[in-house]
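Every protein chain of the complex appears in place save one, which is left out.
Note that the chains are named A and B in the order they appear, and that numbering of residues resets to 1 at the start of each chain.
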Amino acid sequence: MATQVQPVAGTGAVRDLRRGPANFQARRVRSSVMLGLIYAAVVATLIPLLTVLTWVFIQGLPALNWDFFTQLPGPADDPHQGVANSIVGTVQLLGIASLISVPLGVGAGIYISEFGGSRYNTLLRFATDVLSGVPSITIGVFVYALVVLPMRSFSMLAGGIALALVMLPILIRTTEEMLRLVPGSVREAALALGAPMWKTIMRYALPAALPGIVTGGLLAMARAAGETAPLLFTALGNNQWNTGITQPVDALTLKVFFYAGQPYEVWRRESWGGAVVLTLMILITSILARVATNRRAGR
Amino acid sequence: MAQTEVEPAVGSLLRPLTINAAADATPSTEAPALAVKDLQAWYGGFQALKDINIQIAPRQITALIGPSGCGKSTFLRCLNRMHEVIPGARAAGEVLFEGQSIYEQGINPVLIRRHIGMVFQKANPFPTKSIFENVAAGLRIQGAPKAMIAERVERSLHQAALWDEVKDKLHQPATSLSGGQQQRLCLARTVAVEPEIVLMDEPASALDPIATLKIEELMLQLKQHYTIVIVTHNMQQAARVSDTTGVFMVRPDRAGELVEVGPTRQIFTNPQDSRTEAYITGRIG
Partner (left out) sequence: MAVMSKPGRLPALEAGRGATGDPAFRRLALILATTVILVVIAMLINMTWESRESLNHFGLGFLVGQVWDPVHTIFGALPFIYGTVITSLIALLLAGFIGIGTAIFLAELAPGWIRTPLSFLVELLAAIPSVVYGVWGIFILGPFLKSYVAPGLKATLGGTPFFAGTFYGPSILTASLVLTIMVLPIVAAVSRDVILTVPPSQREAMIGLGATRWEVISRAVLPYARTGILGALILGLGRALGETMAVTMLIGNRGQITPSLFKFGDTLASVLANQFAEAQAGLQRSSLIELALILLVISLAVNAAARLLVWRAGRAQGAGRI
């Protein structure tokens, strides 16, 4: 059996499969350098994330105490103050935003997934994408002109509408996608039993898609809860308990923003405290959504 | 092309086999281009190949046939370490290329593949590159000078019998070609870097009969310069083009093994292994 190393025909030398020609060295080095840069890019992505999280927790967690959650804002030299009204305000704003955006978003999602013709659906999807790409500050200006000017007052209602516009595109997309995942056989079975179309969708298709829609809704709410810009000239913010839907209301993000720019230590601490609450909320929602999605995918 | 039609000695095929005339030639006395010793391959915990031993003669066509799932494509990939691209795949044993073990520490797989090229089952031209740049791709990465690239591209397209069809549209996208043309383009791309060995993984399985015939004609031309190893599920094709045929089978433990290898005429007319006979006559696979 001729298995001795053979010289390459015409050269008398063994073929070089180890080092390669000179320019191959250069290619190898270039490859290593570029891969090194890619690894560096990954590090450059992770460093900000980790430093942001680290600092938010280091600075923010100590600010979280009983007062933070139960007291109203106070003067800069009062150590016993909190952002209770802002937290309640955020919840109120999210409630209004959900009341408006959930029926709209789920309805639109149902229409796109179950009824719409392909051309109108293309238009609807385009409008949805456009709306999700509109800068949130622009939404604030729009709602200001639409609601605040006619009502002659900043209000919880205006803030809720602004946040609803933030949530709407996310809800439409989630509903559409989740309904699409419901197998046709579910609808078929219901229709075969003589159920009308609307019952089939509301009683069978929608419940099957519900866990996914709820997950998407939670993500939309988390996103809205983290928004500041649309609230600046709609909800405006204040330092008291909110007194009605037509009155200004505070939000956690607004407090974080206003306090961060102040030179007083007490207020800065509140700002960090708000930042850590917002971050924790995002962290928990994202993890919950991820777990829920994985569980569904695993089924 | 000198070919003879014979009635296969065993079993009853629906059609007579056309067997490559060269398959009668006495086995090459030259040193093998590739020698495989006790090759094993795994995907994760699953053993895909067991104890493969074969020698690939230079400037001949070696066909590997066998039922699907028998590991013949895996085996082909082990010959230029392309199996390493698949996550979880690994191989053990020896593959000697010109006497050098390619699995040895320090051997660079990139250099192996530059000398042992591959044509794939589905034509995979680079869609964003022109016809010219597709053929030039391998030369460009090696930093070949401009004049050399132009010359080699033309020659490779001639070798792939594609020149006349594309010479007026070299700078159009490769995707403008038909399926058969795309596969020949991929062949031109592979030979442009002048490898020693060309591995072909069912190169004609996605093509119509005429395009298939064209690829087969090309292989017979190319074997003057290149050692060719082709995996095919098409027994007629193996019989038509190859000098040597190897037959893979699935063992009871689902690993693939090489049950028989020999001159093509012998495999198709007088197989030594009963499983080969059963496969050739259409009883399995």
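Odds and ends about this structure:
What we mean here is this: contacts are C-beta pairs under 8 Å (C-beta built on N, C-alpha and C of every residue); 3 or more make two chains touch, one makes a residue touch a chain.
As the structure is a prediction and not an experimental result, all values here were calculated from the model.
Set against the missing chain, the residues A:245, A:260 or A:292 yield one that touches it, A:260. Within the set A:61, A:91, A:127 or A:151, the residue that contacts the chain not displayed is A:127.
Only one of B:55, B:100 or B:190 touches the chain withheld from this view, namely B:190.
Residue A:172 is the one among A:172, A:221 or A:249 that touches the chain missing from this view. Within the complete assembly, residues 27-28, 30-31, 34-35, 37-42, 44-46, 48-49, 51-52, 55-56, 59, 103-104, 107-108, 110-116, 123-124, 126-131, 133-138, 140-142, 144-146, 165, 168-169, 172, 180, 183-185, 187-188, 191, 194-201, 222-223, 225-229, 232-233, 236, 253, 256-257, 260-261, 268, 271-272, 275, 278-279, 282-283, 286, 290 of subunit A touch the chain that is not shown. Listed for subunit B, the residues touching the missing chain in the whole complex are 80, 82, 85, 87, 110-115, 117-120, 122-129, 137-138, 140-142, 175, 179, 182, 186, 189-190, 193, 206.
By definition in this document, only the chains that are shown with their structure count from here on.
For this pair, subunit A with subunit B, the centres built from the Cα atoms lie 51 Å apart. Residue ranges of subunit B in contact with subunit A, taken from their complex: 31-32, 35, 37, 55, 96-100, 102, 106-108, 110-112, 115, 141-143. Residue ranges on subunit A touching subunit B, taken from their complex, read 1-6, 8, 14-20, 23-24, 27-28.
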